[in-house]
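Working notes, beginning with the structure itself.
Missing here is one protein chain; the remaining ones are kept as they sit in the complex.
Chains here go by letter, A and B, matching the order in which they are written, and residues are numbered from 1 within each.
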Amino acid sequence: MGETFLELKGIKKSFGGVKALRGVDLTVNKGEIHCLAGENGCGKSTLIKVISGAHAADEGEVRIEGKLMQNFSPIDAIRMGVQVIYQDFAIFPNLTVAENIAMNRALESGRKRMDWKESRKLAVGAMEQIGARIDPDALVERLSVAHKQMVAICRAILGEARLLILDEPTTALTAKEVESLFAVLKKLKAKGIAIMIVTHKIDEIFEIADRLTILRNGENAASGDIGEFDRPAFIKHMTGREILETKYRPENPDREEILRVEGLTRRGAFENVSFALNRGDVLGITGLLGSGRGEIGEALFGLAPAESGRIFLHGKEIRIRSVGDAAAHRFAYVPEDRLTQGLFLERSISDNIAAASVRSYFRHGRLQHGAIYDAAVGWIRKISIAAPSPAPPARTLSGGNQQKVVIAKWLNTDPALLILNGPTVGVDVGAKADIHQLLHQLAQNGVGVIVISDDLSELVQNCNQIILMRAGRIGLELESAETDEAALSGMLNGKVQKEGS
Amino acid sequence: MGRFLTRKNLTRNEMLVVYIIAALSLMIGAVNSAFFSMGTVIDTARSMLVTVIFALCEMAIIISGGIDVSFPAIACFSLYSTIAFMNAYHIDSVAFAFFFSGFLGLLWGALNAILIAKFRIPALIATLGTSSLASGAILVISGGKEISMIPPSVDALSQQFLFSVTNASGVKSSLTVFILLPAALCLLFHFVLRHTMFGRGIYAIGGDADAARIAGFNVFRTQCILYMAAGLIIGIAAITHAILMRNANPSNLMGSEMMVIAAVVIGGTRITGGHGSVVGTVLGVLLITLVSNNLIMLNVPNYWQTFAVGLIIVIGTSITSLRAKRIALSPKI
Partner (left out) sequence: MLALFGIALGIIVIMAFADPAFLKGSNFRSMAFQCPEFGILSFGMMLCMISGGIDLSLVGAANLSGIVAAVVILSTGGSPGSIAAGTAAALLVGAVCGLFNGYLIGQLQIPAMLVTLCGGQLFTGLGMAITKGPAITGLPEQILVLSNGTVGGVLPYAMLLFILIALALGFLLKSTVYGQHLCLMGSNPTASRYSGINNLHVTLLTYMISGILAAVSGILILSHYGSAKSDYGMSYTLLSLLIVVLGGVAPAGGRGRVSCVALSAVILQLISSAFNVLRFNSFVKTFVWGLLLVVVMVAQSVIQKEAYRFLNIRRKNYEKNHQQA
């Protein structure tokens, strides 16, 4: 560990009356991997924007290598060596790998001519530094997400990054790719580069971090060397609660079968998946990315149907070949990315809530807008959506409330089966608890509920059955009663085998 | 040669166009053996001349993520105004003709630049507006009538040829010296697009305009220069057209935007932006020109020609769009 590179003191930042940061301190040293952890909505993203110069802090100090930074822009931050790699990478799909990597250098040098040989040399050099094996002449649009991320990292190192900030870098990576990434980060660390990883994944933090800072509700909850923390303490700092012993258990389980799948297969996605969902169950499906967990949900909802296998609803066999089929059987799907897949941002909340059930409001030869409005008002009250009325457009709501609107949209269809993919990503603590309670109620009332998530504590506390997917097949099936988050994480990463399996 | 003959290269979009051109040539040649002659090459080159210049400008604009349907109107305006002005003031200078026409084109290009780069108006709508402005203006000025009198030294250029060939039936085909213009522009465009940061910026903006901004490209400046340069070149192409046609017609270029855009898209430039090459564009123009010039040869009656060309355009652009989609959905490496 070297000297301090970045020092933040008392950073405060508000947006329109909402206090995102309430006085945060942070130090990052050279040659260290520092994790910035916290639940969704704790202020991590805002802090990154302050460090990178995208937002100016309302109060507090930012010092880079001892120098006080005031009113600085992103370009100033880049010049001081701060490079952020965001989740969408900001690279050009229609240009080659080499061109993307060397792009910023070429622009900065102010040269008018494009030197292809030089760019290629620089790119190959950068890739060698981190051990990436990508064809420098390939077009980026053909790369996997993991390789795109490598390209973004190479570009940052070429820009002589001294502090590399990665925002949730492992969201779209498979286990092997995560390992490659960590190997790369360790190489960079050895060169004295300071690295900050923003994440909420506890296991990864324990694997890679030297020091960490935990935020909660915009304030420092804890910080220090990784050795000072253990899992329970960690969770306590992140959530502000003791580890909940409460796990969801269905009352009066009458074991009536709602959904059964046998041998579902789709090449390249999942193979021979079979499970059953009974009345009162909340089924959790997890697995690393690429394990097929998300693809099962898409298959059940008809977005990317299975090629073979059978599906039974209440004991009767059904075929799901398209979204239309799924909707006809009253399946509902709350997607991963609510902004692009779930919401109509410019339309009103009531339009959003009615979007999947428009047909049911066509009575007496016309669309009953009054009934739609009333229904929306009802849902706003029932699941506590923080909106004055159903009239404002959906984009005015916070993440948690937006997610509630998407859920309301599907609840309004009176579904038989509700599949949720990442239901509480980017949702604040309060809304998260509301949503979980809602899911319990639904299950109790006979709606089949499947939760696909990588948030292990969410699964352990809210599902009574958990399926762990590995490389497209079911790896493990267990009752949440028999396990806890730590064990689950171990199983996920293949380090521990369940007894007797 | 071995390095060229890879599967990837042989199935590239440009190669497909080459195959189609070859097949088409064989078909035409089968009906009319006189097709395979230097005379045909010269005549085809002559037909393509101005279209290639338009296509190069359109290609660059589409690569940047925009589109321009105003170039025929800008061209009509520039060429007519220049000739009319020169006649009215008895100016007889070749240099003046080119400068003035180019300048007028530049002004119209600047209007496009302001609308698109500054006011962020969608390029299609902005250039539709400009098109109406320019064509309306020149029709009012001209009263819809063409000018047949071209200043002598300017007109003399139309009689300058590089070389001529005479075919078996004694018909002489001469290659106008103006062929050097699109040839030079092809080299220029290729150089700028591939070997200058400005050109790479055009691709970058077409790929992801926000990422381009973040990376440090001056998107506003690049777009302005692009549309204005296009206007300038269109003005020059316009006066060239007038010289070669030996008259100044205020409206006969109108309606050619369809063909040019189709040629550009068939040549591999994606309408969504970010992709495109000079070679592909030239091949696309060659294909479209061969088709429209030789439908008669293939016994397609006059009144079917618009439909036939339209059909080919629909098929060609569908194929290239589908290929682009397939690439987007293919498994990632």
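Note that contacts are C-beta pairs under 8 Å (C-beta built on N, C-alpha and C of every residue); 3 or more make two chains touch, one makes a residue touch a chain.
All values reported here derive from a predicted model rather than from experimental measurement.
**Q** If I consider the whole complex, including the chain that's not displayed, which of A:Ala77, A:Leu277 or A:Ala356 touches that chain?
**A** If we include the chain that is not displayed, A:Ala356 is the one touching it.
**Q** Looking at the whole complex, which of A:Gln70, A:Gln341, A:Ser389 or A:Gln441 touches the chain that is not displayed?
**A** A:Gln341
**Q** Could you tell me which of B:Ala34, B:Ala137, B:Val165 or B:Leu244 touches the chain that is not displayed?
**A** B:Ala137
**Q** Which residue from B:Val18, B:Val165, B:Val279 or B:Ala308 sits in contact with the chain not drawn here?
**A** Checking each option in B:Val18, B:Val165, B:Val279 or B:Ala308, the one touching the absent chain turns out to be B:Ala308.
**Q** Please identify, in ascending order, the residues of chain B that touch the omitted chain?
**A** Residues 67, 115, 119-122, 124-126, 128-137, 139-140, 143-144, 258, 261-262, 265, 271-272, 302-311, 313-314, 317-318, 321-322, 325 of chain B touch the chain that is not shown.
**Q** In the complete complex, the non-displayed chain touches which residues of chain A?
**A** 14, 16-17, 303, 323-324, 326-327, 333, 335, 340-347, 351, 354-356, 358-359, 362, 366-367, 369, 409
Definition applied: only the chains that are shown with their structure count from here on.
**Q** So, what's the distance in Å between the C-alpha centres of chain B and chain A?
**A** Chain centres of chain A and chain B, defined by C-alpha means, are spaced 47 Å apart.
**Q** State the interface residues of chain B toward chain A in the complex, per the touch definition above.
**A** Listed in rising order, the residues of chain B that touch chain A are 194-200, 203-204, 206-208, 210-212, 214-217, 273-275, 327-328, 330-333.
**Q** Taking the touch rule as given, give the residues of chain A at its contact with chain B in the complex, in rising order.
**A** These residues of chain A touch chain B: 74-75, 90-95, 99, 103-104, 106-108, 111-114, 116, 135, 138, 141-145, 147, 268.
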